[in-house]
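This is the structure, below, for whatever I ask next.
Up next, subunit A:
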Amino acid sequence: MVEPILQISNLVKNFGALRATDGVTLDLRPGEIHALIGPNGAGKSTLIHQICGTLRQDSGSIRFAGQDVGGLSVAERARLGLGRTFQVSSIAPEFSALRNVMLAAQAKEGSSFRFFNPVMRDQGLIDKAMAMLERVGLTERARIPAAELSHGERRQLEIAMALALRSKAFLLDEPMAGMGPEGSKALTRFLDTLRQEAPILLVEHDMDAVFALADRISVLVYGRVIATGTVDEIRRDPTVRSAYLGDHD
Partner candidate 1 sequence: DPVKIGMITTLSGGGAGLGIDTRDGFMLAIKNAGNKDITVVTEDDAQKPELAVQIADKMIQSDKVDILTGIVWSNLLMAVAPSAVAQGKFYVSTNAAPAQLAGANCHKLYFNAAYQNDNLHEAMGEYANKGFKKMFILAPNYPAGKDSLTGFKRYYKGELAAEVYTQVGQTDYAAEIAQMRASGADGIFVFLPGGMGIAFMKQFAQSGVKIPVMGPGFSFSQDVLPAIGDAALGAKASGQWAPDFDNEASKKFLADFQKEYNRLPSIYAVQAYDAAQLILAAASKASVSDADAFAAELKKAEIQSPRGNFKFNTNQHPIQDIYLTEVIKKDGVLTNKTVEKIFTDHGDAYAKDCKL
Partner candidate 2 sequence: MILTRENLINLILAVALLAIPLIANAAGQPFYITLATRVAILALAATGLNLALGVGGLVSFGHAAFFGIGGYVAGILASHSFSGEPVLFGLSGTNQMWIIWLVAMALAGFVGLAIGAISLRTSGVYFIMITLAFAQMVYYFAVSWPAYGGEDGLSILVRNQFPGVMTMVPMNFFLICYVILLVGIALFAVIRASRFGAALQAARQNEVRVATVGIQPYRIRLTGFVLSAMITGLAGALFADLNRFVSPSMLSWHMSGELIVLIILGGTGRLFGPLAGAALYVAFEYALGGITERWQFFLGLILLLVVLFARGGLVGLLAGKAKHG
């Protein structure tokens, strides 16, 4: 079996009396899309937060790329190659789409302490960023301030930023949310190719996309993984149906 790139074991996070993640064990293997689904409030975003470091776990361990990252800061984990998007889009609103992506590209180069060369004349950086924008289909919107992008466009922008980081794994928290049918389809196609670049931990409520993309699915309910399996296994699982899917088919 291939060594997983991301390995989470027994992760626990409490908010006061509420146990938001309750001993989650999960892994992400090279080349796969691992979908994480579950009812609202199950703890999916909380889990993503812990993996990328915006929340600190109460106990349990997170290994990434052969290293224990549980104690590292957000920035350090990002530099190791954890790329993520947020459930509610998070961008630098005054910057254009292009500069947002350039920021990620410069971070990837680890060169934020250069004080002299103007970034906007740095053709290398611009080209890299434009390439990413092109991949998500935002070329035409490159020079628009991110604040003026529509909801869907911001999601695309976030993905472009994760791409520019050349991440070793992607953590995508509901990337389809707010995208129209057309956008969802395009994004689905795009994620399908993205898995060659790096594996994806995909949190998503859009079941069409999940079923089309996922190699494996884990179902999180009340902070616990109640089932892990292939699309078919999960679709057939009665507990999953009642807890999450309803009569979706």
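How were these picked? Simply put, all candidates are chains of the complex that A comes from, given by their letters.
Odds and ends about this structure:
Quick note on the criterion: a residue touches a chain if its C-beta (ideal position, glycine included) is under 8 Å from a C-beta of that chain, and two chains touch if they have at least 3 such contacts; residues count from 1.
In this text, all values refer to a predicted model and were calculated from it rather than measured experimentally.
In summary, of the candidates 1 or 2 that share the complex with subunit A, the touching one is 2. In the complex of the two chains, the subunit A residues touching candidate 2 come out as 52-54, 73-76, 78-79, 84, 86, 90-96, 98-99, 102-104, 106-108, 110-120, 122, 143, 145, 161, 165.
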